[in-house]
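A single protein chain has been omitted from the complex, and every remaining protein chain is retained in its original position.
The chains carry the letters A and B, assigned in the order they are written, with residues numbered from 1 in each.
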Amino acid sequence: MLTEAENKTLTETHPSSAMGNLIRKYWQPACLSQELRSDGAPLRIKLLNEDFLAFRDSEGKVGVIEPNCPHRGANLFFGRNEQCGLRCAYHGWKFDVKGQCVDIPNASEQVAIQLKPKAKVRALHIKEQADIVWAYFGEGQAPELPKFEFMQVPPEQRFVSKKFQQCNWAQAVEGGLDTSHFSYLHAGIRDGMKVGLHEVSSRNQVRGDNEPVSLKRLRWLAEDGAPRFTVKAHKAGLLLCAARTGDQGQTYWRMTQFLMPNHSLTPGNFPEDTSLANTWVPIDEHSCWIFCYAWHPDREIGEKERARLAAGSGIFAEVDDDFMPIRRRENDYLISRERQKTVSFSGIEGISEQDQAIADSQGFIADRTKELLVQTDLGVVRFRNLILSEVMKENGAHPLGSQDPDAYLVRSGDHVVPQETSLDKVIQERFGNYGGQWI
Amino acid sequence: MLTEAENKTLTETHPSSAMGNLIRKYWQPACLSQELRSDGAPLRIKLLNEDFLAFRDSEGKVGVIEPNCPHRGANLFFGRNEQCGLRCAYHGWKFDVKGQCVDIPNASEQVAIQLKPKAKVRALHIKEQADIVWAYFGEGQAPELPKFEFMQVPPEQRFVSKKFQQCNWAQAVEGGLDTSHFSYLHAGIRDGMKVGLHEVSSRNQVRGDNEPVSLKRLRWLAEDGAPRFTVKAHKAGLLLCAARTGDQGQTYWRMTQFLMPNHSLTPGNFPEDTSLANTWVPIDEHSCWIFCYAWHPDREIGEKERARLAAGSGIFAEVDDDFMPIRRRENDYLISRERQKTVSFSGIEGISEQDQAIADSQGFIADRTKELLVQTDLGVVRFRNLILSEVMKENGAHPLGSQDPDAYLVRSGDHVVPQETSLDKVIQERFGNYGGQWI
Partner (left out) sequence: MLTEAENKTLTETHPSSAMGNLIRKYWQPACLSQELRSDGAPLRIKLLNEDFLAFRDSEGKVGVIEPNCPHRGANLFFGRNEQCGLRCAYHGWKFDVKGQCVDIPNASEQVAIQLKPKAKVRALHIKEQADIVWAYFGEGQAPELPKFEFMQVPPEQRFVSKKFQQCNWAQAVEGGLDTSHFSYLHAGIRDGMKVGLHEVSSRNQVRGDNEPVSLKRLRWLAEDGAPRFTVKAHKAGLLLCAARTGDQGQTYWRMTQFLMPNHSLTPGNFPEDTSLANTWVPIDEHSCWIFCYAWHPDREIGEKERARLAAGSGIFAEVDDDFMPIRRRENDYLISRERQKTVSFSGIEGISEQDQAIADSQGFIADRTKELLVQTDLGVVRFRNLILSEVMKENGAHPLGSQDPDAYLVRSGDHVVPQETSLDKVIQERFGNYGGQWI
């Protein structure tokens, strides 16, 4: 539970807010690479309560710049993206990806030379990596990009997308960190009884001795709705470990990474499975873009899996051409009360959509002054504490992880062990050096 | 005419307002019984500027509760209505119709036992009667339900519905009390001349000696647009009596009941006719639900009449599946300027729709600081005075009628008498003991 002031601090990211100041010290995904074509249409993007235009120039370089022409304030969105610059449609002033004004055709050459330096528009530091345009919204020197594993693998081993979420970023993050809700929100219903993850369980019906671990864990999710949480701090964030009772003296561990300031690597995967992660980038106080990453360290993401993810599966939502989820706030996520009785606990199709629905349902900004937290909310509590303490750091101090790209090379995932196994051993066995650089 | 402060007092019903405090001392219709199915979808209802969820449990009992789960604030609208409770879709906390938390599955049993009392959510007092879910929004002990006649008759003798109105509740009530507008707003046009009530008059053309009283009165309505009002106070509200000149020394009386704090029994009926009444329940300051009741003390409402009311007739609007009128503010009530020339004074189809249009047209909240009231506005004036004086009562005093259910067993209606007949005699003749318990 937070005070009203703490809740405000956690959730607001406009340029004059404390959290806005913090998040601007980290690289953030600005858009997908595929959204920008060379000399194509500029893309309007609003992030952290600020408006920008992204465009890809004739040489393939990406610029993310202030949208208004410094001459008379016309929006460069209507400009022509031509010959390595965006040219204003009103009087032809032209700007390159760095925001430099490179042409002022409605003034004499002499005047133009003097004016150009004053006519520079704000441009973000940009790096394009892993099919994502990354931007650094801060001032001054940008740090190195964080070394996420999905950035390190070849393109064939990766699939990325994004989706729009109609609520404040922080409660959506909290949904990602709170893996205890898998036992409810994502559960299936069979014969009126709650069973494991609907999406998978409805396709598989093997039971008994031949039940594979991939199905067992769904059963464990359904059977143990009160997992025990342990949280470990590392140099880029937190490893959130949830223990559930398995079969015959076994413990089923699901381990989630939270990486500063707004990334998460999701659990639910064994080593053979595809890894998944998210970044929640605030648009304004009431909405955010959720960037979604799927990758495998060792093998390709095949065409079939790629098509499935693109159509909406797991953390990937079914979206339209503008990356707006088909099932969303305005249509109550197309909830079916009939299916809620017979097929899935939520009556909403899609893991992602279930997560989005429940986060939206907390309000545009969740009221954290009224809560009754329990032990399974430990991950959520530690996330809030970490953010609020980093926000408090002296001006000038580098917040956790921001200058430490290697600290982001971590993994999340599941493990099944005899119940007496220590958590340290669990982490070592499952992740080796990819657990985190412990603080 | 009111001061700005008085207008604010009259119209605002949020929990910290004076009128909000008053109205919370009376039972109010919350929704129709038919809107809630056992173990069916919860219904979002906003009333008196507060959000609630209504649901009917496995045993048929109705709950109207706060919408947000006390755990992490997820909206219980997405919950499962199952086995006598609404279970949150996020982590499975479950609440019964009284708001009691009956299950906290993501905590240990010991923790859950301690938490449940703290996890109670606000639930309104509920009674279901006359096909309506009645709620008491106040704190503490609820009084008895008011004994409206339509509550006392068997279901076959009653038909109820509701409709949405896009303006403040009070001006909509005033439209119901101001029966003088029948001579204009609801008039028909024939051969370019204003004639009686369009809806009826267009179907009937009998004149002269054989003209029945049901048509005569429509002619009187058209001919006498300045009725003389007398208002009598009783223990649940006001009896508003309007006298119009009839034929050959007769007086045509139309008598309307206003019942505290927001009910009205409409005039226009002789003893053989169906009785009609309304309740205007504020949703927020800019909209309200109008509950509509039709009944007859002695005979059934037949299938044909029932179908006609359901399709929109008289005080019943033509509505869609969500009880939104088809003809409404956004589409200018489908006014036809052609029909306004040739068929009806307003050019809008439907008595209800005409009333709704004119109330909406006064603005979202009518500006009562600018008015030029005349004698026919007496009912409106007395309504305002009564509300404002009841609002002023000492805290703790019971407002008029709130503890007096029998005082609501009154009737409204029309009567034709020789002009020398005293009003008291008129009332006695027409209503007997159903006029009101005079103060």
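We take it that a residue touches a chain if its C-beta (ideal position, glycine included) is under 8 Å from a C-beta of that chain, and two chains touch if they have at least 3 such contacts.
Just so we're clear, the structure is a prediction, and the values are computed from it rather than from any experiment.
Peer 1: For the chain not shown, which residue from A:His14, A:Lys61, A:Arg80 or A:Arg308 touches it across the whole complex?
Peer 2: Missing-chain contact among the listed residues: A:Arg80.
Peer 1: Quick one: say which of A:Leu32, A:Ala89 or A:Leu423 touches the chain that got left out.
Peer 2: A:Ala89
Peer 1: With the full complex in mind, choose from A:Leu10, A:Leu36, A:Ala119 or A:Ala359 the residue touching the hidden chain.
Peer 2: Looking across A:Leu10, A:Leu36, A:Ala119 or A:Ala359, the contact with the absent chain belongs to A:Ala119.
Peer 1: Touching the absent chain: which residues on chain B qualify?
Peer 2: With respect to the unshown chain, the touching residues of chain B are 174, 180-181, 183-185, 225-226, 332, 335, 337, 340-341, 345-348, 354, 357-358, 361-363, 366-368, 370-377, 380.
Peer 1: Determine and list the chain A residues touching the chain excluded from the picture.
Peer 2: Where chain A meets the chain not shown: residues 39-41, 68, 70-75, 77-78, 80, 88-92, 104-108, 111, 115, 118-119.
The rule is short, and it goes like this: only the chains that are shown with their structure count from here on.
Peer 1: Could you put a whole-Å number on the gap between the CA centroids of chain A and chain B?
Peer 2: Chain A and chain B have C-alpha centres separated by 49 Å.
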